[in-house]
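All protein chains but one are shown in place.
Right after this comes chain A.
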Amino acid sequence: MTQRLPLIIFALVMAVIPLVPDIPPFWIVLLDNIGLAALVAMGLVLLTGVGGLTSFGQAAFCGFGAYTTAVLTTAYGLSPWLTLPASLLVSGIAAVVLGIVTVRLSGHYLPLGTIAWGIGLFYLFSKLEFLGRNDGISGIPPLSIGSFKMLSPDAIYYAIWVAVLLSALLTMNLLDSRTGRAIRALRRGHVAAEAFGVQTPRAKLLVFIYAAVLAGLSGWLYAHFQRAANPTPFGAQAGIEYLFIAVVGGAGYVWGAVLGAGIVVVLKEVLQSYLPYIFGGQSQLETIVFGIMLVLLLQLAPSGVWPWLMSWLPFKPARKTPDTSLKLEHRERAPGSSSVLLHIEKARKQFGGVIAVNDVSFDVNAREIVALIGPNGAGKSTTFNLITGVLTATSGKISVLGKEVENAPPQEVVKLGVSRTFQHVKLVPDMTVLENVAIGAHLRGNSGAISSMLRLDRADEAKLLAEAARQIERVGLSDQIDQLAGSLSLGQQRIVEIARALCVDPMLLLLDEPAAGLRHMEKQRLAALLRQLRDGGMSVLLVEHDMGFVMDLADRIVVLDFGTKIAEGTPAAIKTNPEVIKAYLGAAA
């Protein structure tokens, strides 16, 4: 309840504003515009700030929403309430079509693509006969409840702000869920998320559609607010302005969208009334100031106004501690009697002319710790990537419990009970340790986006968080559970990665240099943990450079050099193996 308190207070304040006597009607119009812009910017927060997908084309989705209701109400006489689902559906479908095409694009191609189709759609709106070409469509009926028609700005005010508050609530619910964590992991690259079963293209498409539907909602409201629709507010300029709003407010924060909309809409109004005095009667001069401000903002305060404002708060919002008594069911184990857990036969990976992994074969048995060692560039991490499906093997066979993996994607490999950590830590730095670790349990939950938004996922979510908290406790990081992952030392971050991998409930744990950056005592604790995991029935395959650590811990060691396996055996045998000594120290003089 305490977490909802600020929202309730805000809602009450917004509800009272139009009732204040003598409030200038112009202020209400401004607030209406702020609400409309905030809706679009909120979608951008999710898309750009959280998901890392920049779009300059959101205004076009407003256009879809506005024109859908404009056509349906004027040409077919439908009630505005009936056209709401239609507007949202049309924007959503447009997003699916454009999203399938553009969402897979890397970094800068996506925003460029959005500029292009944003402009293309603008011209389409202004040329199509049934959309009224450049003049647009006028005479759109107002929203009405019974005989009450929302004709005045303060009547539609409530419709707009109810939409804003509901959207903010749903968006925050979504972000604080299993799907939300998957979305928040997108911005840091997809390899880590995919290793725990997140279907990243689907997650990207989801936020793209979500942002478009919010924009469509804004467009629908706009059409009934202005009671007209023409192409101008849905062009490239508007699309750029929406992104500006999100950046000003703080692109990663839901309330940043509302704040940003407030700042930009008011600023625009002020500039429009004063700039002509400076430059002489031209219109649109506010764009000069907007442009300069945008550049300045990126240079001086790239994270926006909202986080800066929050840092002035005298108290920090409390976090709930998960109830660790809740049990999460174990993953279904694939039935398999063979004692060979992982079987690698003549695995080979070529990058052009370089053979990174050269017909390497070895096994990992049940309840066994195997170490993969070798000098730098021996192909250890590449072998890991082949096993986990990040890279596809050029040839050879890799099978888990007798089932051949056949170049399955990472999301499928993790379902077989193989989980991993990364040589270069891949956590989401601005998420807490708990949230990061909970990504590991992604496949053990099943609530989707809709149930998360409506908070129907709480039972499922509590179990996931409980499991994450248990694994954090197991690796000994309970004290850091609520800290941001980025604030931990590198060694601790590696341990967080292990906890995340344990959340998969794996049979085989692949650890890429887990002891790097750890202090002596921490290494001993890690070794004890790994032994305990092995005795509990798990197998571990680890890459490590700390020979003391490896020799002490491993049951068996596989040595790679220049992509080729040169030795395999017990630590004692490996220590005296002349080939291994030669690889590490060079030939005896």
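Note that a residue touches a chain if its C-beta (ideal position, glycine included) is under 8 Å from a C-beta of that chain, and two chains touch if they have at least 3 such contacts; residues count from 1.
Everything that follows uses one rule, which is that contacts and distances are computed from a predicted model.
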item: Missing subunit (named according to UniProt) among the choices "Glutathione import ATP-binding protein GsiA", "Pyruvate dehydrogenase E1 component subunit beta", "Sodium:solute symporter family protein" or "ABC transporter permease"; value: "ABC transporter permease"
item: Touch with the omitted chain, as defined above, among A:81, A:123, A:274 or A:308; value: A:123
item: Touching residue (missing chain; options A:290, A:306, A:362 or A:549); value: A:290
item: Which residue of A:26, A:109 or A:308 touches the chain not shown here; value: A:109
item: Residue ranges of chain A at the interface with the undisplayed chain; value: 52, 54, 56, 101-102, 104-109, 111-113, 115-117, 119-120, 123-124, 127, 187-191, 236, 240, 243-244, 247, 279, 282, 284-295, 298-299, 302, 426
